[in-house]
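Just one protein chain is left out here, and the rest sit where they should.
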Amino acid sequence: MGTIIWTTIGAILTLSVYSFLYKDNPFYKFAEHLVVGISAGYYLVIYYYNFIDPNVVTPVFQLRLGDQAIGFGSGAWWLALIPGLLGLLLYTRFFPKVAWVARWSLGIYVGGYAGLGLSPVMQARVIEQIGANALPLTSVTNVLIVVGLLGTLAYFFFSMKHKGILGVFARTGIVFLMVGFGASFGYTVMSRISLLIGRVSFLLHDWLHLV
Amino acid sequence: MNVFEKMLSIDRRWIFLAIGIAVIVPFFFPLGLPVVVTPPVESLYDAVDEIHPNDAPLLLSIDYAPATLPELEPMAMAILRHAFEKDVNVVVMTLHPAGYGLAERAMLDAAEEMGQEYGTDYCFLGFQPGTSAVILGMGVNIATVFPEDAYGTPLAEIPMMEGVRNYDDIPLVISLAGWSAAEAWVYYAYQPFGQAVGAGVTAVMATDFYPYLSSNQLVGLLGGMRGAAEYEMKIDNPDKGVQGMDSQSIIHIMIIILIVAGNIAYFGARRRKKLEEAEAA
Partner (left out) sequence: MKRTWLTFLTAVLMTVLMTVAAVAQEAAPVVDADTPLEDVPLDTVAPAAPGALTARDYLDSNDAGDKIELDWELSPDDGEGSCDVAAYHVWRSRSASSPGEIVAEVSSGQTHYLDQDLEPGAEYFYSVTAFDGTNESAPVVCAPVAGRVNLFQWSRISILALMIVFFGLVLVFTKLAERGDDLFVRRIPGLNAIEEAVGRATEMGRPVLYVPGIGEIDNIMTIASLTILSHVAKITARYETPLIVPTARAVVMSAAEEVVKQAYTEVGQPDAYNPDNIRYLSDAQFAFAGAVNGIMLREKPAANLYMGAFWAESLLLAETGFEAGAIQVAGTAMVSQLPFFVTACDFTLMGEELYAASAYLSREPKLLGGLKGSDWMKVVTIALMALGAVLNFMGFETFVNWFQTQ
């Protein structure tokens, strides 16, 4: 019985959202606002219980982490307290006079994540790709990859005018870019249709049990 | 207004309606169009298939949110069914706050269907925010990032997690994501730790992931509902992915026809306008 109620609510909301295709209306607006409100509440609960509680509240207030009690005396609690306090500083944004304090936390956050990301991203997106694309021109595929790569890089080279050989490469690059955009456009259409199929399947199968 | 101009100014709601009908009809009259398995799917399937039963677990990171559910949930179900069928242990986790309930649902559904037991065959670590820091931390010690599973049991007390400390004890990670989480697994698990990573992503993102396949940074890739359908064919268990493929194919044909028609109308209207201008001059 419970399932029927929940699927029916889901179905009504789905239909409310699709009603936008005809034109904007109060049903669509209601569904949209409901999503925004519910997700805010849901995220708050998930973040609290999965993150703030085990990583800040528990270790700082001497509850338990795993099964191992961490007390104020063990030296580990302040490791949780410092980031917790830095996090709280972000709320100074609400008070214009001291809003600048939030920059400390933001600075540490941005700096930390940039540092974490720098080496792996360089490795994954540049260095490994150099190795994978140092291809001898021995097959049609290799020729296509190399020409496409050179052309695209040439197109995004800003230190010289696109004339002569660079111009030829840049124009080739544009062709490859457009083919790439076409492919991702096609994939996007596929994605969006999949979402529609998923909803239709929900309506016909889970809700109405027609198929 | 001539025929070309009429075509160009058609009320788009007619197109919406036609697409709606074309999606619904195959549900009642399935065509059973063939689904051919492509190499990226094949290699992900093989990677799961090669994991030893009842030993080091597959780590399945279910990183999707409701918005990409229809594309990614069939993948999760197919991979879980495959792993459970082979008695491969599975650790499920999520990097997306909204993925918590979805990951849990897919895991429990598949486990119930395949008669698997929590704690010995599979377990759920839950959610931790901070994507890159989480992935990097797990490379050193999973228990520091997830001290307990999602239900509060310390990892040390979960039988299947015995001897599972970090990526050295995990033969394969698969991330199913509609955002950059799948890429983060490449950056922060494959690059620093050499962890084998596979991905299942939405079709929108699929093109961005092909470069990682050719450089072996990914062991395999499922792209969109089509990827899920192919995996379902591999495990001989056609479900929502395969079911959607008929509608998908019909819509694609329809869209190709619309694009061609649109172009004919556009160039036709332009030519006519030029002719009229020439006559006027």
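By letter and in written order, the chains are A and B; residue numbering begins at 1 in each of them.
Convention: a residue touches a chain if its C-beta (ideal position, glycine included) is under 8 Å from a C-beta of that chain, and two chains touch if they have at least 3 such contacts.
Just so it is clear, the structure is predicted and the values come from calculations on it, not from any experiment.
J.: Considering the complete complex, which visible chains touch the unshown chain?
T.: Taken over the complete structure, the missing chain's partners among displayed chains are A, B.
J.: Write down which of A:V36, A:V140 or A:I165 is the residue touching the left-out chain.
T.: Once the missing chain is taken into account, the touching residue is A:V36.
J.: Give the residue, chosen from B:D49, B:E85, B:D109 or B:D208, that touches the chain omitted from the document.
T.: For the chain that is not drawn, the touching residue is B:D208.
J.: For the chain that's not shown, point to the residue among A:I9, A:L79, A:M122 or A:V168 touching it.
T.: A:M122
J.: For chain B, which residues lie in contact with the unshown chain of the complex?
T.: Missing-chain contacts on chain B: residues 165, 168, 190-191, 194, 204-205, 208, 217.
J.: For chain A, which positions touch the chain that isn't shown here?
T.: Touch set of chain A with respect to the missing chain: 24, 32, 36, 118-119, 122-123, 126-128, 130-138, 146, 149-150, 153, 156-162, 177-178, 181-182, 184-185, 188.
Definition applied: only the chains that are shown with their structure count from here on.
J.: Find the geometric centre of each of chain A and chain B from their Cα atoms only, then give the gap between the two centres in Å, rounded to an integer.
T.: The separation of the two C-alpha centroids amounts to 15 Å.
J.: If you look only at chain B, which of its residues touch chain A in the complex?
T.: Touch residues, chain B against chain A: 13, 16, 19-20, 23-24, 27-28, 67-71, 97-98, 100, 126-129, 132-133, 136, 143, 147-148, 154-156, 186-188, 190-192, 202-204, 206-207, 211-212, 214-217, 223-226, 240, 243-244, 247-248, 251-252, 255.
J.: Could you pull out which chain A residues touch chain B in their complex?
T.: For this pair, the touching residues of chain A are 21-22, 39, 42-43, 46-47, 50-51, 54, 65-67, 113, 116-117, 119-121, 123-124, 128-129, 131-133, 180, 183-184, 187-191, 193-201, 204-205, 210-211.
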